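Only one protein chain is missing from this complex, and each of the others stays in its spot.
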Amino acid sequence: MKLKGWRELTPGAVILEAGNAVEFKTGSWRSFRPVWKEENCIQCLFCWLYCPDMAIKVKDGKREEFDYDYCKGCGICALECPGKKGNKAIIMVEEGK
Amino acid sequence: MARPLSLKEISKKEVLISSGHRMCAGCGAPTVIKMVLLASDYPVIASNATGCLEVSTCISDYTAWKIPWIHSAFENAAATISGVETMYRSLKKQGVISKEIKFVAFGGDGGTYDIGLQSLSGAMERGHDMLYICYDNGAYMNTGIQRSSATPRGADTTTRPAGSVIPGKTEPRKNLTRIMAAHDIPYAAQASPSHWMDLMKKVKKAFEIKGPKFMNIISPCNRGWRSRTDDSIMLSRLAVDTCYWPLYEVEDGVTKITFTPKEKKPIVEFLKTQGRFKHLFKPENEWVIKKFQEDVDKEWERLQKEVSLFAS
Partner (left out) sequence: MAKIVAATGNEAVANALMQANPDVSAAYPITPATDIMQRFTSFVSNATVKTEMILVESEHSAMSACIGASAAGGRVMTATSSQGLALMWEMLFIASGLRLPIVMPVVNRALSAPLNIHGDHSDAMGARDTGWIQLWSENAQEAYDNTIQSFLIGEHMDIRLPVMVCLDGFIISHSIERIEYLEDAEVKNFIGEFRQLNPLLDIEHPVSYGPLILPDYYMEFRKAQDEVESKVFRVVLDVAKDFEKISGRKYGLFETYRLDDAEIGLVILNSAAGTSKDVIDEFRNRGIKAGLLKPRLYRPFPYNEIGEALKHLKAVCVLDRADAFGGSYGPLFIDISTSLYTYSKKPILINKIYGLGGRDYLPEHAELVLNELTEIAKTEKVKTIKEYIGVRG
């Protein structure tokens, strides 16, 4: 990414584009990745709520896939997932395996 | 707010903090902020004290904030937002603005309990229509886990490490929520991300009240607490269940406990999960655990007595 020169900067370093942090992909931070087992998902949306990185997409009140561009692999979703009849809907697997 | 909140409905709202921030994997703070912003039915403008949340969400020319946001310095999130709120009132009075906007200050325990206490107290006393949210992770985490007055007794921090002679922090925690309630502000409360509905209800209630409001929200830090990246929510739940972090509110001077754990767990359950308390399990330091339990029991008892004062 090309760094800007001083002439191209905003006054006082103010950032004019809200939420542009999305241009910075934190997915490379992971060493474990969450895997969604849809058959065990009760759509409680706890994973969506607790995710610190907003890395779970939700549409019309239902969760969809993980956003692996940003997921840091913390595992909160997997730990908090109530699952169905004792089977988790999210499991953590080692990245690269 | 009799109707229970529905996550399905809430999930349709825009999340006003974006992905791509640099908070550690599993940090409690962004979840706390996300919940606070989701709970608001009004547009929000926020100030933010220097600290983990601030540097990680707004760095270089990236911002994770989708609301207007200002960071000025470490100790003045409250003073800064009181300036923003006053400009809003001035322009509203002049007829330049008519929208309803809410003002929030975010500060860690560092920028709130210690260096930020004066500015917070001043803003609360002046009666600005604002909500101060303290995300309490119990130390100056951003600069490397230094002790703050919010650090729990016995915790190992880098400025008060657990050594052979001194077993970590020797002082008890400062009770900031009580100090804020003593300012006689319309609303002061404690919340936890593990009890999300309680947290969001409190935020909603706060936004419906005019005047200064304060909320202290526990925010686990797996780096500073030496815990796992996946247990932030579990630890905040345990903090509530051990009554280390009681969930209560003081509205117009009336104290109400908003969640009573089914079974009050011994503090040891909370301590054994975190590396920062590891040294307390040595026989010569067991007295610290005993004292810690006494602190927790004393405060829980005091709260219950306070509640009974107002019981109808």
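Letters A and B mark the chains as written, and numbering starts fresh at 1 in each.
Convention: contacts are C-beta pairs under 8 Å (C-beta built on N, C-alpha and C of every residue); 3 or more make two chains touch, one makes a residue touch a chain.
Given the structure is predicted, the values throughout are model-derived calculations rather than measurements.
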Contact with the hidden chain (one of B:C58, B:C134 or B:V250): B:C58
Candidate in contact with the missing chain, chosen from B:S19, B:S40 or B:T80: B:T80
Hidden partner chain, touching residue among B:K8, B:R89 or B:K204: B:R89
Interface with the undisplayed chain - residues on subunit B: 43, 45, 47, 54-55, 58-63, 65-73, 75-76, 79-91, 93-94, 97, 99, 101, 118-119, 121-123, 125-126
Chain not shown, touching residues in subunit A: 3-7, 9-16, 18
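Here is the rule we go by: only the chains that are shown with their structure count from here on.
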Whole-Å gap between the CA centroids of subunit A and subunit B: 23
Touching residues (chain side subunit A, partner subunit B) in the complex: 4, 10, 13, 15, 17-26, 29-30, 44-46, 48-55, 58, 60-61, 67, 69-70, 72-76, 78-80, 92
Residues of subunit B defined as touching subunit A within the complex: 7-12, 15, 17-31, 34-35, 57-58, 61-67, 193, 196, 228-234
